[in-house]
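With one protein chain held back, the other chains of the complex are shown just where they sit.
By letter and in written order, the chains are A, B and C; residue numbering begins at 1 in each of them.
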Amino acid sequence: MEGYWQLLPELIVMGVAIAALFGELLPGKDRGTALLGAAASTAAAVVLLFWGTAEPLFGGMVVADETARFIRIAVALLTAVWLLWLSGRNMDGERRREAVALALFSSAGGMVLAMSADLIVLYMALELSTMPAYVLMGYKRKDIDGLEGALKYFLLSMLTSLVMLYGLSFIYGLSGTTAYSGISLAETGPLGIAAAALVMVGLFAKMSAAPFHYWAPDAYAGASAASVAFVSTVPKISGMAAVVRLVAVIAPGVSSFGILLGAGAVLSMVLGNLAALPQSDLRRLMAYSGVAHTGYLLLALTSGTQIGYGAVLFYVVAYAAPSMAIMLISAEEGPSLTDLAGLAARRPAIAWAMVVWLLSLIGIPPFAGFFGKLYLFGAAIEGGLVWQTVLAIVMSVVSAGYYFRVMREIFFGDVPESPMQVERSVSASTALALCVLATVAVGIGASPLMNALSFSFP
Amino acid sequence: MGYIAVIPLLPALAFAVLVPLSREWRNRMLWIAGAAMGGSLVLSVMAFFATWPGGHAEHPVWHATFPLAEIGGKPLEMGLMLDPISAAMLHLIPIVGKCVQVNSLGYMHRDERVGWYYAALSLFTAAMLLLVLADNFLLLYMAWEVMGLCSYLLIGFWHEQEAPRKASQKAFLTTRVGDVGFAIGLFAMYQAAGTFSFEGVLGSVASWAPGAATLVALMLLFGAMGKSAQVPLHVWLPDAMAGPTPASALIHAATMVAAGVYLVARAMPIFEVSGTALTVTLWVGAITAMVGGLLAAVQHDIKKVLAYSTISQLGYMFIALGAGSVVAAMFHLVTHAFFKSLLFLGAGVIIHASHTQDMREMGGLAKHLKITTVTFTVGSLALAGVFPFSGFWSKDEILAVLLHEQQYGVFAIALIAAFITAFYVARLWFRVFVGPEQTDELHEAHNTMLVPMVLLASITSVIGIGGYWFAEFLGHEGAWPAPVVYLPSLVAAGAGLALSWWAYGRLNIVLNTRPLKQRAGYIYGMLSRKLYFDLTYDTFIIRPFMRLALVFAVFDFKRIDGAVNGVARSWRDLSESGWTFDRRVIDGAVNASATGAKALGSRLRRIQGGRVQAYQRYVVGAVVLLMLWTVVKGA
Amino acid sequence: MQVGLEVFLGLAAVLFSLGLYGAISKRSAVMVLMSLELMAVSVNINLVAFSRFLTPEVMTGQFFAIFTMVVSAAEIGLGLALVLAIYRQSRSIELAGLNRLKG
Partner (left out) sequence: MSLLTTIIFVPLVGAIVTAMLPKARTDLPKKVALGFGLVDLALAVVLLVRFDVGAVGMQFTERLNWIPEAGIQYFLGVDGISVPLLALSTLLTVLAILASWKIEKRTVLYFTMIQLLAVGMNGVFVALDFVLFYVFWELVLVPMYFLIAVWGGPRREYASIKFFLYTLFGSVFMLIGILALYLHPSGGTFDMIELAARGGSLPTNFQWWIFGAFFLGFAVKVPIFPFHTWLPDAHVEAPTAGSVLLAGIMLKMGTYGFVRVSLPMLPDAAASAFWTWTIGVLAAISIVYGAAVAFAQTDLKKLVAYSSVSHMGFVMLGIASGTVAGINGAVVVMVAHGIITGLMFLLVGMVYERTHTRKIADVSGLSSGVPVAGGLLAFAAIASLGLPGLAGFPGEFLTLLGAWQSDLAPGIVIVSALGVLFAAAYMLWMVQRVVLGEASPIVAKITDLNTREIVIVLPLVALTLGIGLYWSSLLRYVDPAVKAMLTGMGAI
């Protein structure tokens, strides 16, 4: 698969995205478009599976190595699952065609971002993957809350990405080239550190890491749970991939870079977990949980070891599947915790799926979350961050606190008199089943994924 | 000689068969217990004759061991053995046991849980036989504790009432205090000798570290004091009278309380190596003998008198052991077992006949209960130490040993104790048999209750003379008591009897003591009502004698019993505070951390104010901080 | 006199800080968007200056500037669309009014 054919997956996705814009012409209107979109991204994933890797393209600006392949498959599959779910459900009464198009555009951007090896491609792909997210957040045109959340998301992201851009311009200035291979901030003194710091601001904001996470709780609370499901997971995976690549390039030059990342990690873990405790709205709770999990990811990143980077990518995928599924359930059942009351009685299968996802987020074996945390904390300890790991451990126990409040609502919440019965939908439940399979299989079958991340413990 | 192992097995099997049965089947299958006891009686007599010449043989007549377990590769052996000392004890237990069983047929026939009574009795006998046959201290300790449980079950037999329940718990816990000492003795022994078996321990005791022997000896003594109710661990025995009388006859007269003496006799080489332990035993025995006698003299309940008398006689045995003579102690143990169980069975009949345990409501039984009177008199005289009966011979041997060991102080105490014993025995006898009848239609007991008493009375009158051959049997040269010994003891016994006759026997009326009680206002409440002042108030001997007894009684009731109850009460407040500490402090801390986390969470939540401008200011503020940091870092 | 690289960087820095200040203090959403655009312009100056002075023969900086211009144009378009939607609902574009979501 030489030459431009490497970009076939992205081309398929983009093509279908454009077709989705003219959804009314397609057979089956919204449902058809969603199914077409799901098929497209699955096809992209299959193509990637067999012909994933090749030599760099466009003069080294894009490199499709093993790690990129893993992330691109993950992004494609998650988008497919989301679209499959979307085909069975509606977006709070809005037309779904545009949502499909936006999702596909964003996932295409994410896939390119995973491959980027050049500052220009990095910035372009990053903006491509986040811009549809702003619109998805404000998808309900009539609802002022959604729009307000979207505007907050937009303003803060734009502010931070411009700060990042300013940093990138200095990095270009200092190293004379925008290609990762050429960049190095060695002996660049305070200006180098400043540039790296500025770049980190933008990336922290994209990953909703404290102290730049303010947009996340409000945006998630305002938007419809379905769009939050997509926005809180897919862009984060590709964003994390870009962060790993960039940090691997910048970190060696800047001596105190680790302290910066470490501080971000500790802040995110503590603030994310504690602020999530008193929440009563599931979306806001998942927002803070997102901040907490980003904290764990940054912790492994701070260790700066090869395992650390591999562990980060593994964990971000192991975290994305369950949290997307939980948000999809919230979309079906209703945003606040009390809406989940008595779910075990009404839909036992879904209730037990929720238990699997929540346990995986806490890090209980044998689910994916446990192995993810095992590698994360292993990398952190390897990097000598012992007390931070202890803090992370304590914070994940605290996280068990609010995840269990969700579980308690499901099993012991007092069932409202007229529980609204959600009509059965084949495609939605298959999507959720895929999520459960992902959470369990990724846990037990961890070794093939580990090879994909091309790293191995010493 | 394998049948020896069957001896403890038979009663144990009887217990195992009786327990699972339903209640009425169990009541119908009493003969199983009887047959088992009879079987072990026959076998133990055979065993006795098998070891008859006795003497100081190097290794036991019969010894069989089996490995119980391996600890760190080292096998822990467990076995049974037969040698003169255990043979002596061996024939004693089934005889008394059989008599008690036959007697209980009459005493307990109305009780609907009599099956369970016989089952517990069988388990007790099995445990005692196992204890006597054990060839190492660990098996002895295990049988020791099982016996403690049986005494708990038998004392608390009528568990519907409150008193037996309290008494049984008190008995078990007080003996258990002693057992803790015994256990620590075992650990120290294992550390010093590396084994529990008799020949292993006793053989190597000479080579132990200096302090080890004393520590082991004192700990074993502490255990023995618990089981044999020596002061201060004697508080449980008087309360244990709440159990059925025949059971007390077996447990609190003959066997269980003797186990302590048997333990010390077995461990005598250890005591000899550590001199201090011997003197401690001697003085413990002396004090107990005095205290037991004095307290017996002031009791009104017939069974409590016998209980305190047992404590006193056990004190004598400990005196003998303290003086280093195993033979004297064992001989007194055997004789005491027979006449004390006779007295208890007699007491059972008396209580049965006069429907009360309080001596002041009894009197004039001699005219109606002919056989009981005769047998009870034989027992009383033996206890008092009057010439032809066994008590005289065994007590004199102890006095002889004391003289031989130049323990004159203790010799004097022993004589005074003998005097007191004679006094309270006669007091009991006169109050019960002489004087006006206070209950109508007194009739002789059923002969199932009388036959065992006659048997025991005949044994008591016969075996006294056997002292000489008994010593030979245990491997020491026999000695007839020298006049310098038996004259003072006879004088003491006679004086005691005379004084008691003078105080109680002379008048043929129901003695009224109302006026005396007002004058003795200061004596603490309950005991004063039980105290019975004689009309001839002024004679010198009685008043100081009584005051001394009261001091002990008060001491006994307030200090020791108080101490035991005090411990229980303080224990309850400790557990109370423990429980609240548990709930409030530890649980409090756990819950506090949970609520703390929530409070912190809600405070963090408030930062999310909702205004976009505020967020942007926070972000820019963070960026500015970052830049400052980089400048500082970079420079 | 020869205008050096530092002068351009200084100009870019001044513009960037002005934009930053504007984004924070302005109450109306449109003004905030305009200051964000100002920040984007300053970055472009930065890029072009680096490309001109450091690597005159290779034009990567210029390309980077062109791309950033395209991206910021698209973003501002999107931002204005959002502000318009909000205006249609709440008749006001005051940022201060938008604090319904909190906690």
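Everything that follows uses one rule, which is that a contact is a pair of C-beta atoms (placed from the backbone, for glycine too) under 8 Å apart; a residue touches a chain by one contact, two chains touch by 3 or more.
This one's a predicted model, so the numbers in the text were calculated from it and none came from an experiment.
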item: Shown chains that the omitted chain touches within the full complex; value: A, B
item: Selected from B:A35, B:V180, B:A412 or B:A599 as touching the chain missing from the view; value: B:V180
item: Listed residues A:L191, A:A263, A:A400 or A:V440, member touching the removed chain; value: A:A400
item: Of A:G176, A:P190, A:G334 or A:P365, the one touching the omitted chain in the full complex; value: A:P365
item: Identified contact with the non-displayed chain, of B:R165, B:H476 or B:K633; value: B:R165
item: Of B:A163, B:I586, B:A599 or B:V631, the one touching the omitted chain in the full complex; value: B:I586
item: Contact footprint on chain B, counting only the chain that is left out; value: 19, 23, 67-73, 76, 141-143, 145-146, 149, 152, 156, 159-160, 165, 169, 172-173, 176-177, 179-180, 183-184, 186-188, 190-191, 571-572, 574-576, 578-579, 582, 586-587, 590, 594
item: Residues of chain A (touch criterion as defined above) contacting the omitted chain; value: 355, 359, 362, 364-366, 370-371, 374-375, 377-378, 381-382, 386, 389-390, 393-394, 396-397, 400-401, 404, 408, 411-412, 446-447, 450-451, 455-458
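The definition used in the following text is that only the chains that are shown with their structure count from here on.
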item: Interchain centroid distance [CA atoms averaged], chain A/chain C, Å; value: 27
item: Whole-Å separation of chain centres (CA-atom averages), chain A against chain B; value: 78
item: Between chain C and chain B, distance of the C-alpha-averaged centres to the nearest whole Å; value: 98
item: In chain B, residues with contacts to at least two other chains; value: 605, 608, 610, 612, 616, 620
item: Multi-partner residues of chain A (at least 2 other chains); value: 151-152, 155, 159, 217-218, 279
item: Chain B partner contacts - residues on chain A that touch it in the complex; value: 151-152, 155-156, 159-160, 163, 189-194, 197-198, 201, 205, 211-212, 214-215, 217-218, 256, 260, 271, 274-279, 398, 401
item: Partner chain C, residues of chain B touching it in the complex; value: 605-606, 608-613, 616-617, 620
item: Chain C - residues contacting chain B, complex; value: 20, 23-25, 27, 95-96, 98-103
